[in-house]
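Note that this complex is displayed minus one protein chain, with the remaining chains in position.
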Amino acid sequence: MSDRKALRFTRVIVPVVALGLIAAACSSKKDNTTTKTGSGGTTPSAAATPFKIAIVAPSATNDLAFTPSLVDAVTSLKSKSNLDIAVSDNLFVVDDAANAIRNYASQGYDLVIAHGSQFGSSVQQIAPQFPKVAFAWGTAGDTFGLDNVFAYQAASDQGGYVNGVMAAMLTKSNVIGVVGPIEVGDAKLYIDGFKVGAQATNSSAQVKVNYIQSFSDVAKAAEAANSFVQAKADVMTGTAQMVVGAVGVCKTNDIAWFGTQSNQTALAPGVVVASQVYHWEVALSQMIDAIKGGTLGGKSYTIDIANGGEVVEFNPGYSLPSDVKTKADDTIAGIKDGSITTGVSGS
Amino acid sequence: MKEFLTVSVLTATAASGIRLAIPFLLASLGETMGQRSGVLNLGVEGVMLLGAFGAYYTALQTHSLWLGALVGIGVGLVLGVVTAVVNVTLKAEQGISGIGIYLFGLGFSDLLFQKLVGTPTPINSLPVLKVPVLARLPLLGKMLFQHSILVYVALLLVPVLAFVLNRTTYGTKIKAVGENPAAADSLGVSVTKIRYSTVILGSVLAGLAGAALALELGIFQQNLTQGEGFIAVALVYFGAWRPTGVLAGSLLYGMVAAVVLTWNTLGIIPQSASGLASMAPAVITVVALVFVARRVRQPAALARAYQRGG
Partner (left out) sequence: MAAVAALIVGALMLLALGANPITGYHALLRGAFGSSDALTSTALKAVPLILVGVGICIAFRANVLNIGGEGQMVVGGLLGTLVALAFPGIPGPLMVPLVLVAGMVGGGLWGAIPGALKAYFNVNEILSTIMLNIVAVQLMNYLLAGPLIDKTLTTTFARIPQTRRLSPNADLPIISHATGLHAGVVVALLAAVLVYVLLWRTTLGFRLRAVGLSREASRYSGMSVKGTITLALTLSGAMAGLAGAVLVFGSLSHRMVTDGSATGFTGSAGFNGIVAALFGALNPLWTIVSAFIFGGLLVGGTAMQIAVQVPSSLIVALNGLVVVFVVSIEIVRRRYRLRLEPALGAGDVGPGPPPAIEGTEGLPGSAEMVEG
């Protein structure tokens, strides 16, 4: 080992480690003087101290898909109660997310939301170490028998069904295109629901599904949409953040689009018919109330059309034929009262 | 399969393949010039992302796609100067500096997007420009002559760059610097100037490539390019450092991807196998090279910084 190398690296390591030790020393002093606010269920209901929520998410907060649906829901609750919100996104590597979850929990957040099915084991391991912190895990239904873990999920097949009904009535070419990511989880649930709804309404409508094998490849989604255009599709839908590419193609070719996970009207106001929007706040506000009342977990929530957690939001700028709108409203009502079931496994 | 083998589907698929290939064709052509002079730039992806965002944001604010393309070029220019300074003057380890620029481009483009735009907001995408007479040709018309202007620019760049490399003094200098910088230096060729010019040119094309992608799709998102910059670098080797070879590789890759997409849509590929099918472009490219590769030599001084007197 040459001396030069040794010298160079010593110059690097020593200051870094020294700084680290100094930081540690400072921080331990700091932690002692910080008052822990609102741990768990003992927050004074005067809400002078804000309720602290942390969100750990696997993908971006601004891609109109999975993560923003939750972040927007939490943010919307701010108007009703005094909330302090912290977000860490793009933590798709489980161990990084686990670090973040632990970090937030140890900082005295009241509710730490792990928004990703892959974070389950992390929540399962970390929650017992912080019994005064409430954890929420989604999309999932398992609370591991722990009393400080909530679970939440969405019955996205229901909104898919409604969209499918409308799509089947709108199509004149009887070809409907679906652009999907990978055939798993929430995406599969939505698309399966869509297919059932479409077929139940118009048995001669062909629903062609193209899973492009990526959640984020916008260019591929656009070309998949182009191939549907070539196949004479005049109505399309899709799910996951890459659909913005497909929506663009629909805009150019004047093809009706149905969205999910968020309201996609702004992407193409002329062709977006409706979107199934997740209103996680329906479940979240119940969770927050429970936490404030002393229950830190043990319950699993499902948002669906019946409890208002899923809403099919129509684009007012799209002139939907009245018979289609009526059928859609009837379908929604039917799902609400249970007379219509999608039959898709997952509920 | 019958559905696929119709003229309209085949031509549409081919057109789709060309569209898919353009971003990495442009970036790869640029990288070829840089590598021919001996500089390896692994940061292409980062430049593409920043060029894409620059173009997108400009188009969003000014509603002018032309301006957007120009900004994409400008971004490439600025980053090209930075890359050149780091790799040529400061003689940094070219592998690492490239990855650093990639990470910077990836993060900074997304950061700007988050802060300046927020959620994906659509812009007008590039309109299709039909070439007057040729667009009506039976097969080739739909395949080649009904694209946006940047597609034509990219395709035309191939013979232009080939001409520059093979028939101009500048091209000879580039090749000399790439093969034997010391000899070139002794003949009075400024190694630094040549390498600066090719690196900047390469970066400009990478910025334009990113702009082309964003303007074609009419939107921007985190990591829009999805690794196309690295495919572009890989294709330089496929093309044996020749623009025509790079074109062949880009088209091969793009076409296979388009075919897979079309077969998925038409149901030719069963749902369960579509995951395996999406490997096709990469596998076929490698296999093709096995059959095509001759004793190809890369520029002898590739990735080695030059120091006079060294």
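Note that the chains take the letters A and B in the order they are written out, and that residue 1 is the start of every chain.
Assume contacts are C-beta pairs under 8 Å (C-beta built on N, C-alpha and C of every residue); 3 or more make two chains touch, one makes a residue touch a chain.
Please read all numbers here as calculations on a predicted model, not as lab measurements.
Of the listed positions B:Ala15, B:Leu29, B:Ala69 or B:Ile101, the one in contact with the omitted chain in the full complex is B:Ile101.
When the missing chain is restored to the complex, the residue among B:Gln222, B:Ser250 or B:Thr265 that touches it is B:Gln222. When you scan A:Thr143, A:Ser156, A:Ser275 or A:Asn315 for touch with the missing chain, the hit is A:Ser156. One chain is missing from the display, and on subunit B it is touched by residues 40, 46, 85-86, 90-93, 95-97, 99-111, 114-115, 222, 227, 230-231, 233-235, 237-238, 272, 275-276, 278-279, 281-283, 285-286, 289-290, 293-307, 309-310. Even with one chain removed from view, subunit A keeps its contact list with that chain: residues 1-2, 4-5, 8-9, 11-13, 16-17, 19-21, 23-24, 26-27, 58-59, 61, 86-96, 98-100, 102-104, 116-118, 120-122, 125, 139-142, 153-156, 181-186, 188-189, 192, 213-216, 344-347.
Criterion: only the chains that are shown with their structure count from here on.
Each chain gets a centre from the mean of its Cα atoms; for subunit A and subunit B, those two points are 34 Å apart. Those residues of subunit B whose C-beta lies close enough to touch subunit A in the complex are 8-9, 12-13, 16, 19-20, 23, 110, 113-114, 118-122, 125, 213, 216-219, 221-224, 226, 228, 257-258, 261-262, 264-267, 271, 274-275, 278. Residues 60-64, 68, 90, 177, 182-183, 208-214, 216-220, 222-224, 226-228, 230-231, 241-242, 244-245, 247-248, 251-252, 266-268 of subunit A are the ones touching subunit B in the complex.
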